[in-house]
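With one protein chain withheld, the remaining protein chains of the complex are depicted in position.
Then we have chain A:
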Amino acid sequence: MAAHLKKRVYEEFTKVVQQQQEEIATKKLRLTKPSKSAALHIDLCKATSPADALQYLLQFARKPVEAESVEGVVRILLEHYYKENDPSVRLKIASLLGLLSKTTGFSPDCIMDDAINILQNEKSHQVLAQLLDTLLAIGTKLPENQAIQMRLVDVACKHLTDTSHGVRNKCLQLLGNLGSLEKSVTKDAEGLATRDVQKIIGDYFSDQDPRVRTAAIKAMLQLHERGLKLHQTIYNQACKLLSDDYEQVRSAAVQLIWVVSQLYPESIVPIPSSNEEIRLVDDAFGKICHMVSDGSWVVRVQAAKLLGSMEQVSSHFLEQTLDKKLMSDLRRKRTAHERAKELYSSGEFSSGRKWGDDAPKEEVDTGAVNLIESGACGAFVHGLEDEMYEVRIAAVEALCMLAQSSPSFAEKCLDFLVDMFNDEIEEVRLQSIHTMRKISNNITLREDQLDTVLAVLEDSSRDIREALHELLCCTNVSTKEGIHLALVELLKNLTKYPTDRDSIWKCLKFLGSRHPTLVLPLVPELLSTHPFFDTAEPDMDDPAYIAVLVLIFNAAKTCPTMPALFSDHTFRHYAYLRDSLSHLVPALRLPGRKLVSSAVSPSIISQEDPSQQFLQQSLERVYSLQHLDPQGAQELLEFTIRDLQRLGELQSELAGVADFSATYLRCQLLLIKALQEKLWNVAAPLYLKQSDLASAAAKQIMEETYKMEFMYSGVENKQVVIIHHMRLQAKALQLIVTARTTRGLDPLFGMCEKFLQEVDFFQRYFITDLPHLQDSFVDKLLDLMPRLMTSKPAEVVKILQTMLRQSAFLHLPLPEQIHKASATIIEPAGESDNPLRFTSGLVVALDVDATLEHVQDPQNTVKVQVCQVLYPDGQAQMIHPKPADFRNPGPGRHRLITQVYLSHTAWTEPCQVEVRLLLSYNSSARIPKCPWMEGGEVSPQVETSIEGTIPFSKPVKVYIMPKPARR
């Protein structure tokens, strides 16, 4: 028994040992990092079956390969390729070759010969296709080498006759990507005749396989994209493909026709079955229009999209797209749109009450009616009525683009756009409202159209309503009834959805200032003034009344006769509103009243250039900083910062620049102040207390630099360097301060090393910008780098200290466009006295509505808006809003509408919580990551990234009251 046990022990023991050995072996491999190729070679040799080999290859593919070892790996792979019998393994090897040849810093021309070689002996179609793909990767990697390109094109041509569609596809792709049309380049590639790639590809338009046909068209498009000019002869070929049986072929053919029509818009093509001729672009337009009623919705979307970008088309073709030539019982019928227009112009409002109101009138000549092929006829009518909303959206977009370029078309398409306001899909409605806004410069709404537009104001979707308000802001209305109607509907909207208040006021502001003469006759009615009797004074807090006043005051701005119609209380209300809602109520020149602001307003407008100048001057003044004594420098900086801040407040356009530079100067100021501290002059151990200021300064500089880097949109690389430089100085300062105040060397070692690492990083990432940083801190630092690396921390600190003092102040080049990110929380307003009650332990949803300005892709992880909720007990909660909560109403603006869930344990009385928006950043985001394999694991250098948040909105207080749960 004992012997047996002993034996087992031994057995187990030996087992363990074996395993350890194995582990050690693998570890060794990894530690010494033998070349990848060797490891791969061993693996592949070990593989006994194709499945095994495939597994090894798959594993291998997950890890990146350095540029130096690529060639070795490729050799190994090729060697195995020759030996391998299993096509799937060969396929994987071929795909790996392709991936490897994409590695940056590796020139794949050395493996091209091998690749072409193995291509010739390959039998499997799939592997062939993959090899051609590899060749494509190689070819795209070496765009300048003509000889190689020619050779590859040759190879592709040879394989074009392959029976497998996959191989032919790849060949065509290769031709499309590498083929050239010019015949002049033959000289440097002896023996290889240039081929007319376009002709070869064109031949495959009639291949028997639809996939190959598609690939051929795509290859042709690729040629176009590479800037080669396609021949016009292709047009006819492409037109034939429009009636192909397969949707992907048709879809690609539509694209090709579009391309050709953009290349040769003015050439003349004959109309078949008649001897007339039309412009090519018109013909193409007609053909694409015809595709809008194709059987496949993919093609329809494609066609509708492309229609929008055909701006050269002649106007009568364009207008046909909206004309369907109605008839009923062979008699010409007018469309509802025409009828509405007629009723309107005859002064009668649409009755629509009689049966047969739309009865057809004139007889149609049966011979003249053309049911199909009437070119562009009704393309948009069909597109807008399509079953798939994708097609409808594409059609609306196309309408928008065409209408922007042609005012007469804009006028005509109005009716159709207005109809789209009633679409069943909200996206489509929204899109059509936006479209209308975009073309609103070209159009004036008729009353009946306005009526339909305004009906949408009752929509329950907030997005729709707000889009509509925006639309109304820039609409032209033709009559005073129209204005009245709009006002009435907006007020109705206001009572139904009180939350729309701000948006409606803003809308009325623009409506008023655009149509002063139309508002004028309405004023007595709107203010309900009476020539003889005094009427009751309306309630000043009524949002509806404010809305009316906003409309009137804005109209009065350019209509001096209007104030005469105001009653006394109106003037009082004006004064009140001018103060409380100054962004909505303009300054008016009122009779009997001295207007202070009127003197200011013109000066602001005319002063744009001088203020720019002022900014420049004050910044230039600062550059002389170097020559001043510390005291003077400080004063100068303080003055300049003050000036800049004031300027930013006055001039909204310059606010971004002014703030940005002021922040930078403040950093400099802090640095100078910190360096002026007395602590530097006295022996180290005594200054525990005073160092507070210096370390606080360092910390603040760091914060400010993060703000500069992430809170401003439009910051360019030049600025980022300077910002990082400033941060580096702050870090140096921090290091010095800690060195002074802490005893013992241990922590210092770590810090020093870290700092030097940072310097190293700085050097690596901004290597191209280093020449601009002459005489600066970093410049000097890098000179001394070798010395610093070897010296002790105490010495490092000493060097740093002197360098900080000596280093020059760097100029901050101003970016073209810079805007500070800002956010305003609209909702919750924070004024409510009624606490939000909820049962403790459960959650309550708080609606948050905020506008964000100049925030770059807020959804993105680079900069996430975070809602922070700060409870009275100091507990803070971060909420990441969903990407869908962000809307983008205009360039540079975002709107966050989200719900924040609050919860807390019971309180005895209501208390306030703070809600604010934060901008979170990640410092590694700006640093380029090394790309190798898309499929591989993501492994950016996380060590250097610093994540943090910057508050960028005023906190709003919300009154809440968690109640204990009732049992």
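By our rule, contacts are C-beta pairs under 8 Å (C-beta built on N, C-alpha and C of every residue); 3 or more make two chains touch, one makes a residue touch a chain; residues count from 1.
One rule holds in what follows: contacts and distances are computed from a predicted model.
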item	value
Complex member absent from the view - protein name from UniProt, among "ATP synthase subunit gamma", "Integrator complex subunit 11", "Vacuolar protein sorting-associated protein 33B" or "AP-5 complex subunit beta-1"	"Integrator complex subunit 11"
Among A:Gln208, A:Asn275 or A:Thr790, the residue in touch with the chain that has been omitted	A:Gln208
Among A:Val381, A:Ala395 or A:Leu615, the residue in touch with the chain that has been omitted	A:Val381
Among A:Thr48, A:Thr104 or A:Ser460, the residue in touch with the chain that has been omitted	A:Ser460
Omitted-chain contact residue, chosen from A:Ser107, A:Thr140, A:Ser405 or A:Thr452	A:Thr452
Candidates A:Glu424, A:Asp541, A:Asp629 or A:Glu909 - the one touching the absent chain	A:Glu424
Interface residues of chain A (partner: the chain not displayed)	161, 163, 203-204, 206-208, 212, 245, 293, 295, 324-330, 333, 335-337, 352-358, 366, 369-373, 378, 381, 384-389, 416, 419-420, 422-425, 452, 455, 458-461, 496
